[in-house]
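See below for the structure under consideration.
Just one protein chain is left out here, and the rest sit where they should.
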Amino acid sequence: MSTASLARSEYAPENRSWYKRNEIRVTPWLFLAPAILFFLVYVIIPIFQSFEISLFSWDGLGPREYIGTENYVELWDDPAFYTSLKNNLIWLILYLLAIPAGLFIALFLNQTVFGIRLYKSLFFFPFVISQVVVGLVFTWFYDPTFGLFNTIIGWVGLGPINVLGDPTYVTYGIIAAGLWPQTAYCMILYLTGLNAVDPEQIEAARLDGAKGWKMLWYVVVPQLKPATFIAFVVTIIGALRSFDLISVMTNGGPFGESRVLSFYMFEVALSEYGFRMGYGAAIAVVLFIIMLFFIAYFLYSMYRDERGR
Amino acid sequence: MFPTPIQKRSRNWQFTYQAFLPLALIMWLLPLIAVGVFSVKPEGDFAAGEYWSLPSTFGGFENYGKVFFESDMPRYLLNSLLITVPTAIGAVALACMAGFALGIYKFKLNLWIFFLFVAGNFVPFQILMVPVRDLTVDMGLYNTKTGLVLFHIAFQTGFCTLFMRNFIKGLPFALIEAARVEGIAEWRIFVYIVLPLMKPAIAALSVLIFTFIWNDYFWAIVLTQGAESQPVTAGITSFNAQFRAAYHLMSAGAIVAALPPVAMFFLMQKHFIAGLTLGAVK
Amino acid sequence: MSGVALQNVVKRYSDVQVIHGVNLHIDDGEFCVFVGPSGCGKSTLLRMVAGLEETTEGKISIGTRDVTRMDPAQRGVAMVFQTYALYPHMTVKENMGFGLKMNGHPKAEIEEKVAEATRILKLEQYLNRKPSALSGGQRQRVSIGRAIVRGPEVFLFDEPLSNLDAELRVEMRVEIARLHKEIGATMIYVTHDQVEAMTLADKIVVLRGGHIEQVGAPLDLYRDPDNRFVAGFIGSPAMNFLEGTSQGDSIEVPALKSNVKLPVTMPAAGTPVVLGIRPEHIEIDRAGDTMSVDLTEALGGTSYDYLISDNGEKIIVEERGDERSVEGSRVGITFEPGRAMLFDKETEARIR
Amino acid sequence: MSGVALQNVVKRYSDVQVIHGVNLHIDDGEFCVFVGPSGCGKSTLLRMVAGLEETTEGKISIGTRDVTRMDPAQRGVAMVFQTYALYPHMTVKENMGFGLKMNGHPKAEIEEKVAEATRILKLEQYLNRKPSALSGGQRQRVSIGRAIVRGPEVFLFDEPLSNLDAELRVEMRVEIARLHKEIGATMIYVTHDQVEAMTLADKIVVLRGGHIEQVGAPLDLYRDPDNRFVAGFIGSPAMNFLEGTSQGDSIEVPALKSNVKLPVTMPAAGTPVVLGIRPEHIEIDRAGDTMSVDLTEALGGTSYDYLISDNGEKIIVEERGDERSVEGSRVGITFEPGRAMLFDKETEARIR
Partner (left out) sequence: ADKLSGEMKIFLDTSNPAPRATFEGVIAQFDEMHPDLKIETTIIDREAYKTQIRNFLTANPPDVATWYAGNRMLPYVTTGLFDDVSDLWTGELGEELASTKAAMTIDGKQWGIPYSYYQWGVYYRKDIFDELGLTVPTNWAEEKANCQKIVDSGRKCYTIGTKFLWTAAGWFDYLNLRTNGYEFHMELTAGKASWTDDRVKATMANWRELIDMGAFIDDHTAYSWQEAIPFMVDGQATAYLMGNFAVDAIKSAGLTNDQLDFYQFPLITEGIPMSEEAPTDTLHIPSGAANKEAARAFLKFVASPEVQTSMNASLGQLPVNNKSSVNTEDKFAKAGFEMLNNAYALAQFFDRDAPAEMAKVGMEGFQEFMVRPDNVDQILARLEKARERIYKD
């Protein structure tokens, strides 16, 4: 036969090592080991440690003193805690504005004109910049004497408003600064989402007589659900992590009115005026419990997806 | 395509749109443009209260010169680099391996371990602050770049593993089976088949992690202090303290601190956006 | 009256012209099928009728109305897409009623029309499901239902069955035929499935490269194609083509090692021609010795013999019943000259 | 000797059993095709032979070796996947040589084997291309090449052609047939394409719900199915089934409004039976008046008449040539009793 060189190979089972025999069972654990180790040490165990620490009175140096739930009791009637909690909720709610705003900009930019790619990337710019820089930029933007913000509202006869110094505006001012990069993020998500919108559905809807807002609301937005979901996730996470901006822009002030839980706990646990590790941990636990609702929701929807495959 | 392509609209519409684009962009970037202008204004302009006029002379060289030669900025920048690059490499490497294990193998705890990473990724990281700081202090890594890098690697592993696992899950499983039928050892399947196919994901993730870590501020101030190990985000605040009320220098400093991730974004735009969307949406 | 008329219709994408002046008249209630190779412009033409693509030049009318510049929604057409294009977030019922809702029809009317379409398509039990919970065939039925509900004058189908598997495709094909009979609306249907085209159409339009090659009833195209392209395109397995040369009164066909006389106006001697014979019109002559059997495939009721002539031309013969050639053996072929067709080799035109 | 033997093979996924004790012997060099409806366990069975799924119970041997608990690599099998499963980052050449390289074969040997496979599959000019630069058919050829290079005792194919379009599918089918002839290795092939099964197989295994329904040569299954399922599954269009009752010496068939006598051992009078007749074995009797013509489809050479009997049973008749019934007219049907088959209505078993 002309196919001599393709002669059948011999398949004699050799004596194989234990590893060889259990290769498929063992390999994943070998590959997982480093990641799990790191993650356990730096993330999972510390979460439980935080719970533990929250039951102690501890300045981070001396001996710990077990005080049970006293930290939580104190938290219960600490006005600064409520201010932070309230601000956290305001953050959560208003930060979500990034989603419609991002969608709006994405719709605006979803065209194929000359140079649109450059426009898209420039619009995305704020997201890449560190929150520290964003904070600085907005601090100057809001500056009551020379800030662009007051200059602009001055043109329409308003102001000046001391945004970051006024307890009624400060949180909103910082959120606006945070919305800037977050909107850019949502915009990118929606731009990719819009790319994935089934053109035939749009056409079907056009035949069905849907136009403009109706088309957007009934046909496009539902199709953007995956993008919306991600936007929601990252926005919620972003809102609860809102530390950098506050730290840079107001340091929690004026008189603590712009604090959120994450900032407050930093202040309590690690600033010169604090070093109450236990109390800080208790705040962190509360923050974690709030987040737990979202985590549960995310995991649940992921679980559904995984099962659905 | 939605909205209707502008090409199908009337001439007037097209013209309005084209004209409105740059306008909208300027409005959008106004705060940033202002900082850019600040950074090239000479000191005198501020003393004279000329905040919003064009620079009377170009003070860029002087301002940026001060940033580079009269402050710790270069050191901070170097620190950032020395923190960011190893973190990106470490986190991506760990995630490639973990993602491979979770994406390819079927075993009982698979989904649970995966969810562990995912959940860890959503945790408000403040809850880790106190214990992680203690741990770092105990290991003698407080105020070292290594301490920061180790933590960042660990924390980013959650997100990276989510990303990589979903990416690998999207690879045709038949490829793995084909290799198994051919008698290729599992680790070789990882090295020779999966890893090459993950190139786009690795690129996307590296770029993403680079910007995340570069822009980190919280952990920088929790785990480090001082110019010997702090990254530029923390550096910029002490830089600002040094030049408080010297807006031209602060602006120049801010721009210097922001530049690397921005440059990264422009160079690697494709990967960057792929990273943002792919990891999550798949 | 809601026939569709296309007059000198042209489509250009910036500088590429893809439809080159098409003239076509489709009668009211007619079932018209567009066929042609991939990229020939079937979809484009259909979408121009729908209003989803702008018409560069020419005029499209539906009934007596010139719709060339109208919005899709105004044209009184409904379209069924290859990918169904159902709205995934709406139930079957909502999907079907969406068009009416958008146009502000009262709720009761929508209910009624949806109920009617549901009845026609036997979708009663799926009304409250989302499309994702339906099989491919059911989805396609819903998408047809959506079209019906709007009560259009013209139905447009773009390869509606090509995403279904073989069995379902047969079933849905019969369904569409029944629907046409029941509703009686004008329908334009794009496909590249032979069987669909042959069985559904009142009129087939064969397109190639943006031009119409031939328009006619299915069996007319099968029996009496105008040119080699149409002859080869219609019929499955495709017609066999053998090279030949006119001898004035007969055709010399090297593959057959003989001359053939056909009842046609013979071209001048020496003209290169092509002889076309359908596989089902050829008989195997087991005593013959002009070609060899390369391969045979028995499918039960039918079998195909793949023959190779001594000058290397390939011929497929369809055999019925249990007869079957032996692979590698030598055979000859015979056919009724009246069933064979002649084409000019150069122009590909039919010689009648 | 490298036939494949399955003894009482069972597959269970946690608590769902999908393969229920299969016994099968495939001879050395035989081409065996698994067919059956979707989800019947074809792929599972194939993957168990490959070692990609664990065997819950029973024994699988290749040649004389018990491979039940072996790793895929040790079994001496090669597999061709529906999706090709080519390594996208390697060239064609690298793809084919990869397995040998990883298992430490010398370079010269790899070169030689790849060259040989290349020759067999005519892939010479694509050797340095990446899979993404190949057409579907070429990719499938490479994936077959990769299997060949390893010189396996058994080739496994899981619907290798179902991602190709109709034309290519025909071409590749012929290619695989040729390959089998040339290499002569044992091959197991999963498909749900009638034509592939009929034309490629030495032996067809019909599966249903994890059980083997019948094993046999293609034409044997067509002509002599063991039960109603196999009879209906093999042959296209599918066999017509008409309800009837045994009268002891003949069968009363209401749809035909007459009794039929078949050359089989008649079941006891009163037993409900099913009469099976293939569409190609029925003649239309235009003078008859037992059923009405619901629809006719003319495909040119063939046409199908969809008849409905007065008691509502559906019958498809394949007509040849130009004859064709008129829709809505009344006709009768005739068939050779020797060609019809009888099945027990209850057990679905063939009554011979």
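Read from first to last, the chains carry the letters A, B, C and D; within each, the first residue is number 1.
In this section, a contact is a pair of C-beta atoms (placed from the backbone, for glycine too) under 8 Å apart; a residue touches a chain by one contact, two chains touch by 3 or more.
Because the structure is predicted, anything quoted here is derived from the model rather than measured.
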Problem set entry | Contact set of the excluded chain (shown chains only) | A, B
Seminar exercise, completed: Given A:100, A:226 or A:254, the residue that touches the chain left out of view is A:254
Seminar exercise, completed: Contacting the left-out chain: of A:148, A:227, A:270 or A:295, that is A:270
Exercise. Please identify, in ascending order, the residues of subunit A that touch the omitted chain?
Worked result: 59-62, 74, 79, 142-145, 160, 162-167, 250-251, 253-256, 270-276
Exercise. So that we can see where the missing chain sits, which residues of subunit B does it touch?
Worked result: 47, 49, 136-137, 142-143, 221, 225-228, 237-238, 240-242, 244-245
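We take it that only the chains that are shown with their structure count from here on.
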Exercise. Between chain pairs A-C and A-B, which one is joined by a greater number of C-beta pairs in contact?
Worked result: A-B
For this session: Give, as an integer number of Å, the spacing between the C-alpha centres of subunit D and subunit C.
Result: 28
Exercise. Roughly how many whole angstrom separate the Cα centroids of subunit A and subunit D?
Worked result: 54
Problem set entry | Where subunit D touches two or more other chains at once, by residue number | 71, 74, 150
Problem set entry | For subunit B, residues contacting two or more additional chains | 185
For this session: Spell out the part of subunit A that touches subunit C in their complex, as residue ranges.
Result: 198, 200-201, 203-211, 214, 218-219, 222-223, 225
For this session: Would you mind writing out the residues of subunit C in touch with subunit D in their complex?
Result: 174, 177-178, 194-195, 198-199, 218-219, 222-223, 234-236, 278-281, 295, 297-302, 318, 320
For this session: Mind listing the subunit B positions that touch subunit D in their complex?
Result: 172, 174-175, 177-185, 188, 192-193, 196-197
